[in-house]
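Okay, so here's the structure we're looking at.
Omission of a single protein chain aside, the complex is shown with its protein chains in their original locations.
Here is chain A:
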Amino acid sequence: MSEARFAHAINRALDDALAADPSVLLLGEDIANAGGTFAVTRGLLDKHGPDRVIDMPIAENAIAGMAVGLALGGFRPVVEIMFMDFMTLTMDALVNQAAKLHFMFGGQSAVPMVVRTQHGGGLNAGPQHSQCLEAWFAHIPGLKVVVPATLDDAYALLRSAIDDPNPVLFVENKALYPMKGALSDAPPAAPIGKARIARAGSDVTIVSYGAMVHQAMAAAEQLAGEGVSAEVIDLRTVQPWDEAAVLASLAKTHRLVIAHEAVEAFGVGAEIAARMAQIGFDELDGPIMRVGAPFMPVPFGRGLEVDYMPSAARIVEAVRATDV
């Protein structure tokens, strides 16, 4: 166990995966010589060489397409797309090619590739460098979507994503990179598709993932002071999401709030709310509440962005609204 930053947990996962499996290689813009825009891949070129840690020109479409060809050719490419906003340029390779090949070719092939990218606000990066677009990818059969919240999970989930035979989108929240925390020497395995109970409680379930888990924890802390016991579920994986874990928690608490940083409308929360309204209807003692960003592009200004981003206070409000 040591204290480290979130970015370092990811760096260590990449380092260990490169060392463990010669078929793993990294592709991305500025990831080799420069060590990545957020210094996540720093030092990996020196340790693993230019055939494993490959700098690419600014060509997201071709980089993602090449990863598909590399995966078909026996490699496990891990692509870095600098900002999630730039995923728009990879859509053909991911949505029409990578996601479909296993199915469309009748199971002849797997496409073991990972696309690492980062989403989220907090840096006043504005409308084209802050979006949370994970719901798009969760909507595509054949893709998996993973969003870690803690250092141990960042490590363990990335290792799981690299080992997975399917294309996995691995989303890091840019505001988490400098976050300090405990990183286990051997973080416990985190299988894709399994949620984690981040805090046990009995009065209300707050489902979240990524950086918003920390807001949910702060909300739970505040609610505890008011005598409300909130259970916080960290989904860890958005596709496939752990329906059973959410339902089990709902069966215990009978109230449900879903919180994410992405725009609320048509988001991940909508899917979870709809499923729980269907399969957990009898358990519900109040309306399912969603907390997400308003329906607008991420604004730039300091105060604007603060007001825009979902907060612990808004989660607390939502919890109160479940108590009708």
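Observations
Everything below uses one rule, namely that a contact is a pair of C-beta atoms (placed from the backbone, for glycine too) under 8 Å apart; a residue touches a chain by one contact, two chains touch by 3 or more; residues count from 1.
Here is the rule we go by: contacts and distances are computed from a predicted model.
This complex has a chain not shown, and the name its UniProt record holds, of "4Fe-4S ferredoxin", "Glutamate synthase domain-containing protein 3", "Dehydrogenase, E1 component" or "Cytochrome", is "Dehydrogenase, E1 component". Within the full complex, the residue among A:Val68, A:Ala198 or A:Val228 touching the omitted chain is A:Val68.
Residue A:Asp51 is the one among A:Asp51, A:Asp185, A:Glu226 or A:Asp282 that touches the chain not shown. Contact with the chain that does not appear here is found for just one residue of A:Ala4, A:Ala17 or A:Ala93, A:Ala93. Although one chain is not displayed, chain A still touches it through residues 25, 51, 54, 56-57, 59, 61-75, 77, 92-93, 96-97, 100-112, 141-142, 144, 163-166, 192.
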